[in-house]
Each structure stands twice: as structure tokens, then as C-alpha cells.
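Missing here is one protein chain; the remaining ones are kept as they sit in the complex.
The letters A, B and C name the chains in turn, as written, and every chain counts its residues from 1.
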Amino acid sequence: MTNEFIKIKGSIRQRGFNLKKAAALSLICLMFFLSACKGGVSEFEETREITVISREDGSGTRGAFTELFGVYTNMEGHGKVDATTEEAIITNNTAVMLYCVSTNPYAIGYISLGSMSDVVKSANVDGVAASLENVKNGTYKASRPFYIVTTQSLSAPAKDFISFILSDGGQEVVESAGYVPALAGREYTPSVDSGKVVVGGSSSVTPVMEKLKEAYGAYNPGIDVEVQQSDSTTGVSSTLQGICDIGMSSRALTENEKHSGALAETIALDGIVIIVNSINPNDDFTSEQIKGIFLGETAYWDSLEK
Amino acid sequence: MKNPINQSTFKRRMREYQKRPASFVMFILVMLCACVTVLSFVFLVGYLLYKGIPNISWDLFALNYNSENVSLLPSLINTVTITFLALSVSGPTGIFAAIYLVEYAKKGNKLVKLMDLTSETLSGIPSIVYGLFGMLFFVVALDWGFSVLAGACTLAIMVLPLIMRTTQEALRSVPAEFREGAFGLGADKVRVIFKIVLPPAVPGILSGVILAVGRIVGETASLIYTAGTVAEIPESLFSSGRTLAVHMYALFNEGLYIEKAYATGVVLLVIVCAMNLLSNYVAKKLTR
Amino acid sequence: MKSKSIKEKVMHIVFLAAAMVCIMAVVLICVFLLANGVPAMGKIGVFNFLLGKTWRPGQDIYGILPMILGSIYVTAGAIIIGVPIGIMTAVFMARYCPKKIYAPLKGAIDLLAGIPSVVYGFFGLVIIVPFVRDTFGGSGNSILTACVLLGFMILPTIIGVCESSLRAVPEEYYQNALALGATHERSIFKVVLPTAKSGVLTGVVLGIGRAIGETMAVIMIAGNQARMPKGLLKGVRTLTANIVMEMGYAADLHREALIATGVVLFVFILLINLCLAAIKKGVEQ
Partner (left out) sequence: MIKFELKDLEVFYGDFQALKGIDMKIPANEITAFIGPSGCGKTTFLKCLNRMNDLVEGCRVYGQVTLDGEDIYNDYDVNLLRKRVGMVFQKPLPFKMSIYDNIAFGPRTHGIRSKSALDEIVEQSLTQATLWDEVKDRLNMDALSFSGGQQQRICIARALAVRPEVLLMDEPTSALDPISTGKIEEVVMELKKKYSIVIVTHNMQQAVRISDKTAFFLLGEVIEFGDTEKLFSVPKDKRTEEYITGRFG
């Protein structure tokens, strides 16, 4: 017993560390930790539970997803009700979604097409791959619109910026950012040459809005555009309160918001990609399978109906 | 020269511990906990450096932010501005309030109890609640809009209790003899406070300020709702601007610039480190 | 002589005003939160709101009991992990640490306090979540993960406050105990630490405050399922997560319900502080 104590305690004295040995010890501990973390699972076990990852209730992406894949039940007095399984991990953050799926072999989730990254694998839906091309030609069914929100009292520079967004030049920027343009065939001609526009709202729309802003700078350098990233609701309410000139939203307006005078316009279409871990052999789902998984009816990977 | 006889050898210590197992267990526990703290630190910082350093480039310090090059310089400037603003509000207020509580208020005073409760309450309020409050009060009610000033004020309220409490502790630990001695020499109260009581309390107060700076620099939730997220250098105190932490959050959020976010994290780390060193240096200067 | 007394008076008033600012801040926060949150509670019904087990904003069902429990569990776990480690490390820093490694260690801990919670969150997501999943099973986004991460996050706060209060204890206490034949450890844990009790408690309170209030890190790793907590390895949603998570998209009653969640959080912290104040009083007597 004593000997053991002495051995363990060999590195540490009460009034002073033996620095070298302490360093060596901590290095060993560190390596142990690292190996414990890095040595994760490398083989896919079909018998494991599916980890479902979803966005938060009320998120534009989630709304679009549940609508598209029919992840809802009909409830009396409420109509269609989101029925995503209670066990689903909820996140409000695309990066968390990506990381959860990239580190957890048994996870399944969904993100915006523009945010797709190669740390995860995108799954086909009904045999169709999620790509810009397929969203555009309508074969990939999971897509949703991005909106800009305005009020009646729109400033001249804001009007000018919007006309740029909806012009061919603007829509080209949308496409190069990885989204599907909403419309085509309009020309842009600057109407004013100075002023300031504040744009704020949905974090999903922000990346494309920033690209638009930069491109706009080349056409009309006199106008200063400020992009505020927050979320759809803040965007809409800020616009209504006059804090922002233009709001960004990834969801449709509520009745209340419409009532208060908010107007929405579609600026782009976004695909929703089903993502799985890169070692997951299941990468081609039917809509029914996805619905089953997100309803919680299919709980294990091997109970997936092939 | 002979060896001194009072050097406790390791063997001797172990023999002493053998008779007192409880002490030995406590000793092991202390060492273990210290190791856990150090290891978690090494691990966390090591991880951040490992992920971040390869992604640092001069481009990150460009004057302008755009989606091709997510420069962090504007947010860096904002961080400094907001930290400075928030501290210049909450620092004096917190320290003066603490002075009032320790030096002026009588013991068992209702006000003291109320203050203790309020400062405890304030320090417990989650930052997101501060954010909501800041949005409702500074942004909407005072009509400042999303602005650096609104963010700084919100953060000032947030760190106020932190500064106040550490200052209180520091002041209380100054021996009463110091004050009595000074009063005995005929010094008046204000003089005693500033010349006698405050100097020895400076390290304690500064540790509070460091903690406060840490919270300000690391704050995300409340700033999103008050200072906004514009990634550019603000023109005035009433325009919006994001701090480094918000910048990181925004970069992480869409999952597009994760490498850049790590690099930003490293820069943030360096800044916090530099601030700590600076404040230590100042503390040394002041106490000397 | 006269100018002196005027200066005294002015400074007195300045100090008093500073103290009043704190009270004002609390009052303002109370007013704004209550004005925005209480009406929603009225509409939903206080009992339905506080004790409802279901949170479905889509159907206008707002019950936050799961989140209340979630916050309690996660905070309790963080305290269980963070407080002993924090106090022990503070003891190490104040009483064991050789001079050579003290300065870097102190710097490191100050640095930990300054790391933004987003970084902690990502660290947790990439390291702790897979670790918990591989070691204990489940999906990894669980109460346990949140407790561990929060436990680490409150360390700098606890260590900082505890260490300074330990250092404030006169050295003679330690020597007196030692002269009675007590070991280093017994002197520290039976004499020095109890003498610093009030400071240690302050540190713990601040730690609890940080744990309850933590948002950005918890939201990334806790799973955020809005249902009753089901076990250590299952996910959970805290009150703070609930607010941040849905504030962005919420409108109307949903938004008010979220502000009301903030009110609940606020009352919650008030209660904890009252309890701790009572404990502190008991300790000091």
C-alpha cells in the first residue's frame, strides 16, 4: 500500500511539483483523453437507435420541412399540427446540426441547401439528389421561399435596393450563392444615388443578403446598406417599428403581421437537404421513410422499411 | 556545506500521512481537482489553438467585412469600444456603491440588506433576460435602436453586481486598523477611503474588473438583441456593431465559416490574455 | 473647514447615488419584464403555464414545467460537479501552489473566465457529446453532458472568488491549527475554509447564477427536447434555451409566453437568492 502511494505520489510533493514528471503525467492523461475521443465508432451498427435532429418549433426551416414531408397530424380544432417526435434533439443553429450529424453516426437532420457542407452526406429524396439544378427544375421537392418584408412607407434608397435584388443582376447573385432565383427578366436602373438602407432579420437569409449588398455596391456605390442578422420575427417587427427598412424572413407572415401592414416578397428559393453521417450507408430515403423517422414511428436504423 | 535538518523528505511526509488517512485523501483530492482544472484548461485552449491557428491570416484583419473575407477587425474595434463604455459606466458606479455599503451604511441597515439582495438578484439574472430588457428599454423605449450604446449599457448593468461584490469583499478585507489609524491622524473620511482603504483593495477590485471584462467579451445572447449584428465599424455610438463573440456566434450559426470562427476564437483568446496581463501590470503599478 | 464638509457631503451623495443605481436597475428590469410577461401568464392561466407538462406553441399550449425541471436538474448537476472541483482548486491555489506555477495558473483561470460561451458550446459539442455517447450510450446530447460542461464553465467564477476569500483569512489561523498538531489538510479544511465560509458561499451563488443563466453553450449540447426530463442520458431543455431558441420566430402570445418564461427565471433566481441569504445568515450566527 505504502509503496503504491509513494509511486503515485512520486511526482508531487506538498510544497512543490516535480515539474517534469507532472508534465509527463498530464501528457499521458491528455493522450488518454484524446484517444478516448478520437477512437469513436468507425463501423455502422444497424441495430442502433436513430438520433433525430430537428430545428426549433416555429423555425422557418422546420415549418417548411414538416409541411413538405407531412410530419404532422390532424388534430380537431387545430387542423394540421406539427408532430415531430418529442425525442428529437432540437437546435436553432445550422452549425450545431452539422456537427451533431457529422460526429454522431446514427443521426439524421436537415439544413438549408446553401449551408450544405462536406462534413456530412446529403441523402437523396425519392431517388432525387438535392442540388440547385434539381430544385430549379422542380424534381427535388423539398424547397421553400426566402422573403423580404417591407411596409407601405418605403424609403427611396430601400426601393432602389429592392429593385436591384429583383433584377437579373441581383438574381444572378442569388444563384451564385447557392440558392434558386425566384424570378427573372427585370432590368435594374439606379433611381437614387445616396442614402442608407438597414436590412435585418432571418439568419438563413443573411448570407445571401450580404452577397447582394456587396454586388449592389458595384452598381450604386452611393447607397450604404447595413445588414443586421437576427431572426425572422425580429426582422419583421423591426421593420414594422421602423428600426429596419427591409426585413428578411424565412417564413410566411402571420396574420397579425399582415394586419399591421407588413408586405412580403419572395427573393429566392432554398432547398432543404436531408443530411446523415458520412459512414451511414442509408443515403436514399423515400418521403414516407423520412416522415416515419421524424414522427418517431421508425426508431431504429434496421427497422427502416426498405 | 551540511544539509539543513528541517527539509522534509518525501518519505517522511508519506509516513506522516500513513497515520492520517483522512488528510491523505484530502491531499489527493485537492491535487486531483487542481489537475482536472488544469487539464480542462489545457484541453480547451489546446483544442481552440489547434483548430484556429492554421486559419489565421492577415485577411482576417482587413478593414472591411464582406462575405468573401469575414474580417474580424471591425468586431474587434467594437469589442474594445463596448468593453470600454460598459466599464466606464459600471466601474465607478459599482465601486462607489460598494464603498457606500462598506464604509457608510451602518450594519444591519435596511438599505444594505436590500442592496445585497438586489446585487445577488442582478448577478443571477441570465444574460438573455438582460438582452430582453435591453431591447425593451434601451432599443425601443429610449429609441436608441440597435446600437453600440444600447449594448454597452445593457452589459454595464449586467456586470455591475460583479464589480460591486468583488469590491465589497476587497474593501471588507482591509483591516479596520488601517482606517482607525488614519482617522486617528485626523484625516477626513473621503481622504481615508481614497488614500488608505482603496489602495490595498485594488488587486481585489481588479480581479472583479477582469471577471467583468471576461463576461463582456464573452457575452453573446444579450448583445444580439441590443447592439445588433452589423459586422462593420460603427460610425457613431448610435449605430449597430457586433463584438467578437457575436461575430463568432454569427460565423458558427450558418455553418459556412466555421474555420474562420475558430480563428476568431484564437484572436479573442489572445485579447483576453492581453487584457489580463495589462490589468495585472496596472495592479502592480498601483499597489507599489 | 467648511469646504471639507461640503466635499464630504458631496461624496456621500455620490456614493449613495451609485448604490441607488443598482436598485433602480433591478426595479426597471422588474417593471419591464413584468409588464411584458405577466399578461401572457394571465391569458394562459398561471397554473397551466407553470405546471403544464406540454409546450406546443403551434397549438397555443404553453406549459413550462419541463423547462423548469430541466433548469433545476442541469444547474444542480453543474453545482455537484463544479463546486467541489472549484473549491478544491481554490484551496490548491491559495495553499498548495508553488510560486513558480502560481502565476501561469492564475492567468489560465482568468483566461477561462474570458472564453465566450460559444466556444465552450462548440468544445462540448465536438468533444464531450461524442465522449458521453461512446462511454454511456444515448445520443450524447443529454443532461449529463450539460452538467459536465456547465460544471467546467462555472469553475473560474468559483475559483476566483473562493481563492480571494481564502487568502483573506489571516495566516495565524493556519499556524494556530498547525501548532496543535493538525496536519496541513486538517488546518485548511477545518479552520481556514470555515473561516472563509461567507466568501465561499458568495462564489457558489455566483456560480449558480452563471449555471442557470448560461444559454449559448447549453443550447448546443443539451438536446433541447421540450418534454419532461426522462433521465441523465436523455436530452433536456432549460428555461434559457427555451427563450433563445424560439424568441427569433415567436410572435404574439408565443412571444409573450417566452418573456413570461424570463419572468419565471427571474423569480426563480430571486427565490434561490433568498434561500442562500437565509443560509448565510444561519452560517454567520
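In the analysis below, contacts are C-beta pairs under 8 Å (C-beta built on N, C-alpha and C of every residue); 3 or more make two chains touch, one makes a residue touch a chain.
No experiment lies behind these values; they were computed from the predicted model shown.
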Missing chain: touched chains present in the view: B, C
Residue in contact with the excluded chain [from C:186, C:230 or C:280]: C:186
Option touching the unshown chain, where C:18, C:112, C:125 or C:177 are the choices: C:177
Missing-partner contacts on subunit B, residue numbers: 2, 4-8, 12, 15-16, 19-20
Residues belonging to subunit C that touch the chain removed from view: 170, 172-173, 175-183, 186, 190-191, 194-195
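Quick note on the criterion: only the chains that are shown with their structure count from here on.
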Chain whose average C-alpha position is farthest from subunit C's own: A
Gap in Å, rounded to a whole number, between the CA centres of subunit B and subunit A: 32
Inter-chain centre distance, subunit B versus subunit C - centres from mean C-alpha coordinates, in Å: 15
Multi-partner residues of subunit C (at least 2 other chains): 96, 122, 126-127, 184, 244, 247
Residues of subunit A whose C-beta touches two or more other chains: 14-15, 93, 95, 203, 230, 234
Residues of subunit C touching subunit B in the complex: 4, 7-8, 11-12, 14-19, 21-23, 25-26, 28-29, 32-33, 36, 84-85, 88-89, 91-93, 96-97, 105, 107-120, 122-123, 126-127, 152, 155-157, 159-161, 164-165, 168, 183-186, 188-189, 199, 202, 205-206, 208-209, 212-216, 239-240, 243-244, 247, 259, 262, 265-266, 269-270, 272-274, 276-277
List of subunit B residues in touch with subunit C within their complex: 16-17, 20, 22-24, 26-27, 29-34, 36-38, 40-41, 43-45, 47-48, 92-97, 99-101, 103-105, 111, 114-130, 132-133, 136-137, 141, 157, 160-162, 164-166, 169-170, 173, 188-190, 204, 207, 210-211, 213-215, 217-221, 244-245, 248-249, 252, 265, 268-269, 272-273, 275-277, 280
Subunit A partner contacts - residues on subunit B that touch it in the complex: 8, 10-11, 13-14, 17-18, 24, 27, 31, 35, 38-39, 42-43, 46, 66-68, 139-140, 145-146, 224-225, 228-232, 239-240, 250, 252-256, 258
